[in-house]
Structure formats: structure tokens, C-alpha cells
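Step one of this worksheet: look at the structure below.
With one protein chain withheld, the remaining protein chains of the complex are depicted in position.
Coming up: chain A.
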Amino acid sequence: MSFLTLSSIQKSFGPVQVVKDFNMSIEKGEFVSFLGPSGCGKTTVLRMIAGFETPSGGAIAIDGKSQMNLRPNQRNIGMVFQAYALFPNMNVAENVAFGLKVAGRPKAEIDARVKEMLGLIKLDHLADRYPYQMSGGQQQRVALARALAPKPQVLLLDEPLSALDAKIRVSLREEIRMIQQQLGITTVFVTHDQEEALSISDRIVVMNAGKADQIGTPAEIYNRPATRFVAGFVGTLNLIEAKVVDPAANRVSIGDQGVTLREPLGTVKAGDMVSLALRPEAGSIAPDAKGDTALSGAVVSTNFLGSVIRTRMKVGDSIISFDMFNSPGLVPPAVGETVTLRFTAGDLLVISD
């Protein structure tokens, strides 16, 4: 049985429906990320779980118990905010102790728990500091400790890394994941950063216009995007328009070059157009490649991106990008040069809308 259940959740602000029939079941101890662009409704879903927004329809249950009539302070849910939200009038230890004091825990228990939490985030030596005396990364770690101190049923993280610089972001997300696994706490993480979501989640919910476009493991989301939106939003992707040649044989043409796909084309007929997706890292230059899993075209541009060199080539009316790992001896193809890109039949995905 799932631990956190969201059933047909809906939310409207006036005439605007921001969350549409959202369904999700999260297992105990699972780390789930809501990924999507600004305005897709991911934070609204999180706020409904926390109790800060009331759903227009649907139900939310934790461990089988409905949360619909509970106020935010009755839900036993820990939350970490993008803006840290540490109480400025309290030092680190007082911030972490706040939830326990509100719950009326004995002083000895509070002191022990605060010590344990500060040890967990490795900030025991800063217990007497005030928020304004700490860096953003330190403040967010304290916010995490504060949210975890009262032993919540569920931990909600609302873009907790967005306000931090790139380096701190990477180290803190690893720390968050480590702590989450250590405590085994059910966690929902909201982000618009695909790399963050892919790197720390058990499952990802890709949200688009108030609904979940795809729910799956990071590998499923990245390798088998279910919709054009997911394909475009997660990672870099070539979207190629192809004409169906022989639906039974999964054969299509891109420009004047024919390719055969591994996956079935579905209910299409010859002459229909379909969208195919190809990751830039899926192909490689192979001058001798021929047949159903190769495409040739003229190089339009090459871009040096550090660890990789991204080359764009024109095939029919489509522009296809592909990446080559950078190495000192690598000579990228020149603009105008004709190159052949080889891939496997499984690399070309058929994308539905």
C-alpha cells in the first residue's frame, strides 16, 4: 500500500485551473521529484500536500489517513523552502528546536534531538549563530535539520537549491539525498532543474500545464520520454519530422533517407508524418556506416562545450545535433563537410503529443 496518495487532485485559482486531475502514489521512504517549468503546478501540488492550499477537488492521504480536514500545523509534514525561512530572531539551535518546543517535548529530549540534527548536517559548531551570520548553503542545511527534527511523516522540499550557487547546489543535493536515505523519510522534491531531479530521485513526475505528463524512474524519463513535452524538457533532444513509408515494417524516411525503427509506429498509414526523437549523445560519426541506422548530412555548425563538441548537421528539412566526447586529438568536422551519423534502431523514439 502506498504511503502518500494523491487522488484526482485539482486546483483552480478563479477561472484558471492550475492542477488538473493529478494522481500519484508514493511509497514509504521514496524520493519523488516534481519536475517542470515555472507555472506547471508542481509547487501548487506540494502546497496542497502541506495544507497551505486547499484542493478544489480530489483527496490526499498519508498512511491511509485523509489529510483533507487537517490544518498545516496538524499534518506532521516537514517543509524546506526556497528562501530558507529560518526565523531571524532565533539562533541555529533555537530554530531546530522550534518544532519540538511547539510539540511540548521535554527539554532533555529537545536538546538531544537538536544535537543529533546538527550532527546530521555537520553544523554542530554553529549552534549559536544567527541566520544572518551564515551562508545560504548553511542556512538551507539548518532549514533541513529544522524540518526533520520533529520526525515528520513526509518531507517536502520546495526548490530548496534554487537560491544557491552551482557548486553548493551539487554538494547540497547529494547531502539531502544521503540524509533522506539514512532516515528513510518519504520525500517530495520540487524543482525545475532536470539535472537535480535526474540525479537524486527514485522517481520523477514530469509536470506540464497542471498534469503529470510522465511518471517514471530517471532512466525511464530520460530514455523513454512519453510525450513530446517530456522529450523536449528533459535533456537535449533532436525532434525529427519523418514520413511513414511502410507502417508494418516500421519504416520511415527523413528527407530522402530511409530508416527502420525498432518500436512500432502505431496506427499510422503510409504518407503520414511522425515525430522522432534522438538524443545528441546517441549517435556517432561513422564514415562507412550505411543502411537503416545511419543518416548523412552537411555540417551546419560545431560548438565546443568543454567535455563534448556538439555538431549540427542538416538532414532533409531537419537539423540533427550530435555530441562527440572531446579529446586532445579530436578534429571536429568542418562546416559544409558531409558526415554520416550512425545510431541503433532503438535510439530513434517515436514521440506522441
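Everything below uses one rule, namely that contacts are C-beta pairs under 8 Å (C-beta built on N, C-alpha and C of every residue); 3 or more make two chains touch, one makes a residue touch a chain; residues count from 1.
By definition in this document, contacts and distances are computed from a predicted model.
You can't see one chain of this complex, but its UniProt record names it "Putative spermidine/putrescine transport system permease protein", from the set "Aspartyl/glutamyl-tRNA(Asn/Gln) amidotransferase subunit C", "Nitrogen regulatory protein P-II", "Putative spermidine/putrescine transport system permease protein" or "Anti-sigma F factor".
Contact with the omitted chain, checked across A:39, A:57, A:72 or A:119, is made by A:72. Interface note for the absent chain: among A:89, A:307 or A:327, the touching residue is A:89.
One of A:55, A:150, A:225 or A:247 touches the chain omitted from the figure, and that residue is A:150. Counting over the whole complex, chain A has residues 50-52, 71-79, 81, 83, 85-89, 98-99, 102-103, 130-136, 139, 143, 146-147, 150, 156 touching the chain that is not drawn.
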